[in-house]
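Following: one structure in structure tokens, then a few remarks.
Complex shown without one protein chain; remaining protein chains in place.
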Amino acid sequence: MLLNCDLGESFGYWKIEADPLVMPHIDMANIACGYHAGDPCVMVKTVALAKTCNVKIGAHPSYPDKQGFGRRSMALSRDEIEAFVIYQLGALVGICQSQGCKMSYVKPHGALYNDMMKDDHVLQGIFAAIKKFDKNLPLLMMATPKNQSFRNLASKHGINVLFEAFADRAYDDQGLLLARTEEGAVLTSSKAIMKQVQQLAQHGTVTSINGRTITLEADTLCVHGDNAQAVEQIIQLKTLLKKP
Amino acid sequence: MLLNCDLGESFGYWKIEADPLVMPHIDMANIACGYHAGDPCVMVKTVALAKTCNVKIGAHPSYPDKQGFGRRSMALSRDEIEAFVIYQLGALVGICQSQGCKMSYVKPHGALYNDMMKDDHVLQGIFAAIKKFDKNLPLLMMATPKNQSFRNLASKHGINVLFEAFADRAYDDQGLLLARTEEGAVLTSSKAIMKQVQQLAQHGTVTSINGRTITLEADTLCVHGDNAQAVEQIIQLKTLLKKP
Amino acid sequence: MLLNCDLGESFGYWKIEADPLVMPHIDMANIACGYHAGDPCVMVKTVALAKTCNVKIGAHPSYPDKQGFGRRSMALSRDEIEAFVIYQLGALVGICQSQGCKMSYVKPHGALYNDMMKDDHVLQGIFAAIKKFDKNLPLLMMATPKNQSFRNLASKHGINVLFEAFADRAYDDQGLLLARTEEGAVLTSSKAIMKQVQQLAQHGTVTSINGRTITLEADTLCVHGDNAQAVEQIIQLKTLLKKP
Partner (left out) sequence: MLLNCDLGESFGYWKIEADPLVMPHIDMANIACGYHAGDPCVMVKTVALAKTCNVKIGAHPSYPDKQGFGRRSMALSRDEIEAFVIYQLGALVGICQSQGCKMSYVKPHGALYNDMMKDDHVLQGIFAAIKKFDKNLPLLMMATPKNQSFRNLASKHGINVLFEAFADRAYDDQGLLLARTEEGAVLTSSKAIMKQVQQLAQHGTVTSINGRTITLEADTLCVHGDNAQAVEQIIQLKTLLKKP
């Protein structure tokens, strides 16, 4: 199971200092495209860093909302979503191309990601963007018990889908993320996180908040890397996942 | 001599209605990339219109200043200019690619265009952007008596340059545009405009405000298309230039 | 019944030319505060025009979304709405104050207006903003059969409410605006518009799309003024409303 992480989320003066610490330990970098974070200079640096570390580059497109960091839903039409995603994919590919490297996948950010999982017009807008831009780019979605259903929808457009699980989030009995407002939604102990990841990697299951065993098929694990403690945890996870 | 025109300069609610009237009569469309004007939806429509009309698509990158329409100089570093231009080129190529068409050249907009003609670090930033992004894209610059000097600078980066003259602007004795603050800077009579264009096309010269004949080598003619009267003039110019 | 109109909705290069034609014929100008439209220069000009025409100035705050013209819902928290509205009120008051005139009321724009009518946390955020900023500013809301209920909510914060009806929109049997997606939602004939306004002014009622008579108490009538035809209609309405 590969590790993916949101990176390149500095903006102008405001720097997320941990990027160079995180990059060497992950496999896939979801790079902000200037809509929720990042700017052309940040993108240039982040792509260069990913290239140096031999990490796969993914586009991390968002709703156009820097002040809200792309975390607020916006009522965009299907066509707006399609156009906005293509714009961001193109911008990041341009920066990759100028450094002789390539972009490998698409993972929507924040509210766009959440809305994609539940609103069909959002998902269709993203499918259409990828189909028209480059249908060889897989779309990274959230692993749930409905993976096959999403895979089927995507295949109608000739698009591949990858799924990610979360190392530090509790799951409910439906195999969905427990809402952050619920108690225990975020796993804080390193032991609990390691246990969840090991189970995912070995058995393809998670244990829900109520103790049920849920099958969850995941190609990659989403980790967070915005501070020093987070980096430590990524290194532990990487070590764990490398074990035979 | 081909006609080039700035298009796709609507933004969200604010529409420049003349685009569909202008597009059929020009040869090269300089399409805004979202920094001074345009947004992903406007870009999608404008690229589609250019494709339908079989018009060459050029990127029209700008300083990041929508409120000022890219007409205000900004003190950006060479590296910032490089990154900002690559970002915009990529975004427009993305939209072209999603419609199965291609981008053919780069013409900076407004203050970025003017600064490129006089500030070396701006020109070098633009050269670097094109060189890294795709050195087959020619850069469209203002025709002056110094064409060869700019051609030489560009060739050091392996880049081609095209030059444009202006149909409706008076020239000074140095072959530069008379500043807009000077009397007579803008040609308003259709007759004067036609005369200047005919002279450019037939003899490769303009007559300066003081009556001197100045050699001015131009590959293309910049026309304006933001209102109905302008469209009429473009049609007249097109007819004039088509004559044997 | 006073006429209110959204004005000052130019932005930088993009001009709504009708403002000076409309202003002399209305009573209340809802002036954009830079979030969906307007910029400080546009605001300065619009306030000056309102002052010259002796028209009441109202703030027209919006979600922060220029590309979407404030017409797309955004999932802002109550506190964000409060802060964003106060910011915009302050900015417009600053410009009024610099010209020796005053701001008289608040009318939210677009999606913020619609959300205020149906989402309690949006309404509460707006109430809180006005209460803290200046509780003497009345809030302009949409006239519906629930006027009294909104009046009661507002009075808990010590705030006054004004209600507006629409000249050119059809109403459903609940006294709400017929959705724009429905046939007949927008009245296009001048005759139908005049009839609806006359009925509102004389009897305080509208006739719904299904022929029912609905009581609708309105302090002011919202008119649109973004083109020359609209101006003509405003003049007709003004004449109609002035008749004894």
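Of note:
For reference, chains read A, B and C in written order, and residue numbers begin at 1 within each chain.
We adopt the following convention: contacts are C-beta pairs under 8 Å (C-beta built on N, C-alpha and C of every residue); 3 or more make two chains touch, one makes a residue touch a chain.
This structure is a prediction, so every number in the text was calculated from the model and none was measured.
Only one of A:Asp39, A:Glu82 or A:Asp115 touches the chain withheld from this view, namely A:Asp39.
Checked against the full complex, the one of C:Ile26, C:Ile95 or C:Leu237 touching the unshown chain is C:Ile95. Mapped onto subunit C, contacts with the missing chain fall at residues 34, 39-41, 43-44, 79-80, 83-84, 86-95, 97-99, 129, 132-134. Taking the complete complex into account, residues 64-65, 67-68, 72-76, 111 of subunit B touch the chain not shown. Listed by residue number, the positions of subunit A touching the unshown chain are 9, 11-14, 37, 39, 66-69, 71.
Throughout what follows, only the chains that are shown with their structure count from here on.
Taken as a contact graph, with one node per protein chain and an edge wherever two chains touch, the assembly is complete, since every chain touches every other chain.
Between subunit A and subunit C, the centres computed from C-alpha atoms are 41 Å apart.
Annotation for subunit B: residues 39 touch two or more other chains.
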